[in-house]
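Just one protein chain is left out here, and the rest sit where they should.
Our next item is chain A:
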Amino acid sequence: MPAALTHMSQSVDGLFYWVLGVITFFFVLVEVLLVGFLVRYRRTKQNLVGAAVHGNNKLEILWTLIPALILVAIGVFSVKYVYADQIAPAKPVVIQVIGHEWQWEFKYPNGVDTVNDLRVPAGQNVLFDITSADVIHGFDIPAVRLQQDAVPGRRTQFWVNVESQFVGQTFDVPCDQFCGPGHPTMVAKMQVMSPAAYQSWLQTEKQQQNSTSSNS
């Protein structure tokens, strides 16, 4: 799996590996029983008919309840991650995300506006406020293990807090909801910056954008 930039994504990976472990156990169990029975009970001269068994209620109860308990446990265990994802922390940096055919537009708190160029300050809570100007897009940041669709007329959100060890690195931000011929190339870049570098970038961008807009 790619790098996990946030504490949350690391713990989601933990959940993933935990679920994968449970699943792998049952996967191996079923495959071993399947192949084992196929080989062990193959037709031979000594073994021309199978046993006259119709079923066993104790076993039925067992293999209904055990998977049910495990599956519901996986579900219940996942609930707290859902709320951690959903409830945004107080006073985050809000970046508006607008999907277009076929590019991502980002609007920063000071009015700076970029295309396919996403910058996030490390160590700060950043909230993405997501919508679309045309069709449905999917705002997906695999490196934080989160996504929300960008839906016209609706606002979706998720928040991140990127760890400072990733400062200076760049990550792909693909559109993952099918949106037409430009869908495969609708990929923004997310650059992780130190808060200071982020601030100065915002300032210079703002000046540049102001001068270009006053020139025009």
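The rule we apply is simple: contacts are C-beta pairs under 8 Å (C-beta built on N, C-alpha and C of every residue); 3 or more make two chains touch, one makes a residue touch a chain; residues count from 1.
The rule we apply is simple: contacts and distances are computed from a predicted model.
Think of the chain that is not pictured: of "Phosphate-selective porin O and P", "Lipid II isoglutaminyl synthase (glutamine-hydrolyzing) subunit MurT", "Glucose/mannose transport system permease protein" or "Cytochrome c oxidase subunit 1", UniProt labels it "Cytochrome c oxidase subunit 1".
The residue touching the chain not shown here, chosen from A:86, A:110 or A:208, is A:86. Among A:10, A:96, A:114 or A:156, only A:156 touches the chain that is left out of the view.
Within the complete assembly, residues 1-2, 9, 12, 15-16, 19-20, 23, 26-27, 30-31, 33-35, 37-38, 41-44, 47-56, 59-60, 63-64, 67-68, 71-72, 74-76, 78-79, 81-83, 85-86, 134-136, 138, 140, 142-143, 145-149, 151-154, 156, 158, 172, 174-185, 187 of chain A touch the chain that is not shown.
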